[in-house]
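Quick notes on the structure that follows.
Other chains of the complex are left out, but the ones given are in their true place.
All chains are identified by letter, namely A, B and C, in their written order; residue positions are counted from 1 within each chain.
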Amino acid sequence: MSEGTRVGVVTFPGSLDDGDARRAVKLAGAEPVVLWHADADLRGVDAVVLPGGFSYGDYLRCGAIARFAPVMGEVVRAAGAGMPVLGICNGFQVLCESHLLPGALVRNDHQRFLCKDQRLRVESSATAWTSAFAPGQEITIPLKNGEGGFVADEATLDRLEGEGRVVFRYLEGNPNGSLRDIAGISNERGNVVGLMPHPEHAVEELFGPGLDGLGLFASVLSAGLRAVSA
Amino acid sequence: MGRVVIDVMPKPEILDPQGKAVVGALPRLGFDLFTGVRQGKRFELEVPGEVTPEVLEQARRAAETLLSNPVIEDVVSVRDASAAEVGA
Amino acid sequence: MSAPATSALDTVERAAQTPEHPQPWSELGLKADEYARVREILGRRPTGAELAMYSVMWSEHCSYKSSKVHLRTFGEHLTEDMKASLMVGIGENAGVVDIGQGWAVTFKVESHNHPSFIEPYQGAATGVGGIIRDIMAMGARPVAVMDSLRFGAVDHPDTARVVPGVVSGVGGYGNCIGLPNIGGEVVFDPSYQGNPLVNALCVGALRHEDLHLANARGVGNLVVLFGARTGGDGIGGVSVLASETFDAGGPSKRPAVQVGDPFQEKVLIECCLELFHAGLVEGIQDLGGAGLSCATSELASAGDGGMLIHLDRVPLRDPSLAPEEILMSESQERMMAVVTPANVEAFLAVTARWDVEAAVLGEVTDGDHLVVQWHGETVVDVPPRTVAHDGPVYERPYARPASQDALQADAPTAARLARPAGGEELRATLLRMVASPNLCSRSWVTDQYDRYVLGRTALAMPDDAGVVRIDEESGLGVALSLDGNGRYARLDPRTGAQLALAEAYRNVAATGAKPLAVTDCLNFGSPEDPGVMWQFAEAVQGLALACEELGVPVTGGNVSLYNQTGDRGLDSAVLPTPVIGVLGVLDDVARRTPSGWREAGRNVYLLGTTRDELGGSEWAWAEHGHLGGLPPALDLAHERLLADVLVQCSRDGLVEAAHDLSDGGLAQALAESSLRFGVGARVWLDELCERDGIDPFVALFAESAGRALVAVPREEEVRFTDMCTARGLAHLRIGVTDAVAGEEPVLDVQGLFSVPLAELGAAHAATLPRHFG
């Protein structure tokens, strides 16, 4: 997958960073495709991004309602077949609610929304979305959320660590109470990745803390994982 | 160990965006019987000993001052729930 | 007086038959002569619904009855030159400015002060929501918000209630709706105790052809209400909350507190933009204060006919609402559009796609009255202009308070206030000043705001102005700054307002943007106090004159009066607080100048001259609790020159950083520029002191206007100094940025003191978290 890679970005009611995700896809050299929450149709894309925002206002639980959108049935199916799926912030929450990823995200321990440039370590480059990074590489991308505390039971945490599925870890202080400083994780196969910080806001020199976010979008171009279109 | 349960709900006349979001989502998931939803808060307060009248009184005052915002919320109930309502 | 009878519907017919029926005009905030005037206009007593409409629309908040005569000044000082880029001026929902390449921007600042005291979270949230809808109503896509906040003393217990609520409310709404917050202010002063100021600004972008105005034209066109359902929110809120002090113990009303639903508004934005782009909207108006009363009467009075509204078609959240309550409800997240019959089906298809409820309420008629029916019976029949525009106009008496002379005479001279001298004292003063409530880091506040969403933000907090890109291809963008200084305005309202304008103007220019237009929010005490009214009149005059001299028109804004607690006249009023927003344009945001130093070895120049000006200064206040004397002098021609030079520096790439000097003076600017990226500096003050005839204390802490600090790379130094010399701008090299590998960065003021940035930064950062957690 490289030339002409098509990456779908889902827009739910209340998605906010969908335009930014599409811009990032484009800057990385792929073709962004708009996917609408109400259409059970992935339009033949090779990979899917669930963007940040406050789907349905996130009033009930973050991502709780978006999980049931018609498009999500297709995303779950495609993910099962190996299609690369990236959930950013609210998208990560949707992936957890959909059980594509384990655990859940709860209110930040300090109870405030927090927007900052966050230092991270890429713990695993063995996923569809991190292959362009060197293992252990340190990057800076924006973090912005009110409910970013990753929680899971001990057994799940141990398994994630053991299987190398902790993909990103917070550095220089834990910004929200996430267990074991976890900022992002993957599924067993490594095609589904979720993270709280926003790589799509670090893809243009002037409009963010640098270009470190491009690595995620570049990775999926060379992932070599064949999409199984629905 | 004793437990006091406090229920706080948005005042009926105040907009409840949470409840609105839920009532919009329910029919899409096939739950078609509900015409209104309001979402409030439930607090469980623990005390080391029994729930005495003094405990209840303090819980009541905490409910009015800290746990609810009287401008937009009502304290619906403050009750001893030491025995009941555990994982019911 | 008894409440209106709820049993029988108060129709126009009934009103005509029962002239003696007692009406609660006083509870609704109308004065006796105003009520009499309504009766005169209608030739009968108003119905309950009409009374509701007139009372909200004739309130201070909606009618500007005390301020109108003064606001005309802005128009009188509008030159042809200033009109050049003005597409829509004062009077519409928001002003619209042409920024070139077929793009326009619309921006406005508005207050939500009183609601934010009662319920800080929701008050602030709905303040942000309201201003965003004003911008949407112009046909624009909102692209950023800002917030200017003023609270009581930082250590007062009630401040600990209000601050976290307001900040999370501003953030909660803006973050959830997906608009970056790109700047604002946070100020603490005891005068705002019990009456915080929450002013919110929104800026939107549109193509010229997308401009929409609020009018209902074309007989037979349909009037559609869409968005949230109408509930009992804020009924009575407009007249009671915005016009009278709320400790006056008014009648108990339906819930005055409005709760915001940012998700609903986000969907409404996308829905509106789709409607605009599909060409389905003839006229549009947001529903803000005064709800349907305002939207229907303003649309109708700006149109070419009358309007018929079937009020029973309004989708209700609370089915028990009476017609007058529906007319007065301030439920949020609603819009009203005028749509041709041919387009209505397509219109409703778009609203359905976004899951937005819509109802066709009525139509534009060929009459000249606004008629509102309730289940077929007429409850309102009025000339809409009399509601929307012909409200009362007061020429309130105003007089310079007798105490003003004594206040101005009490200047913070060296004899009056002890000044620090010598390196040790200056160092200690600097560390206390950067930690003082009004100069400390705002990160505790601004870190709660999303500044990245939409991917347009080229500069935001803590830079001098927020900069957003408007056009992704060309990089065309705008810069915005919001500034005010209540202490300066207290000492001299005229100069104080001008200084606020000058600061915002300078902040915008410091980023390299050419200042283009102004919006203002005028926060004052009770207009019934002649002293307050004098402050207001002076501020408006000063602002209008200064705008003319700087060539930047006021495009719109907001007046908030009755900001006071108690009735001790001027003494219970807030500091007179004109908050001024200036918008500038950058042809390419890639050229924007940041405020912090990134590299060592850059020469630091101070532009402008420094005088012994400490009246109203942060130093006098923070160190001595003193407010007296005169504010710094202002030279508008010099401000214009300074701005020109800063803009040219950005265009020609002559400077790497620029930071305006304001509160806290040079010391604060040096601290901020070095703390931004942790690059220190070596600074010398001898030449400056000699040139300007001042001592190091004055050099560091005076707040003289018209100054900026710039960092110039060595290779541009000749070009830079040549330009300043040629243009006659005072400039002096006062230091060099400095970072020695392996050594801790420091701010070193030669011969006086040296502070490690770590120590400076720790002092700067600790204050707000210490108070608010």
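We take it that a contact is a pair of C-beta atoms (placed from the backbone, for glycine too) under 8 Å apart; a residue touches a chain by one contact, two chains touch by 3 or more.
Just so we're clear, the structure is a prediction, and the values are computed from it rather than from any experiment.
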| request: Only one copy of each chain type is drawn here, so tell me how many of each the full complex in this file actually has. | output: A x1, B x2, C x1
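Rule of thumb we're sticking to: only the chains that are shown with their structure count from here on.
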| field | Pair exhibiting more inter-chain C-beta contacts, B-C or A-B | value | B-C
| task | Just give me the whole-number Å value for how far the CA centre of chain A lies from that of chain B. | result | 34
| field | For chain A, residues contacting two or more additional chains | value | 56-57, 59
| remark: Shared-interface residues of chain B (touching two or more other chains) are 17, 20-21, 24
| query | Which bits of chain B are touching chain C when the two form their complex? | reply | 10-11, 13-17, 20-21, 24, 69, 71-72
| said: Per the contact definition, I'd like the list of chain B residues that touch chain A in the complex. | reply: 17-18, 20-22, 24-25, 28-29, 39
| message | So in the complex, the part of chain C that touches chain A is made up of which residues? | response | 168, 171-172, 175-178, 261-264, 266-267, 354-355, 446-458, 469, 589-590, 592, 773
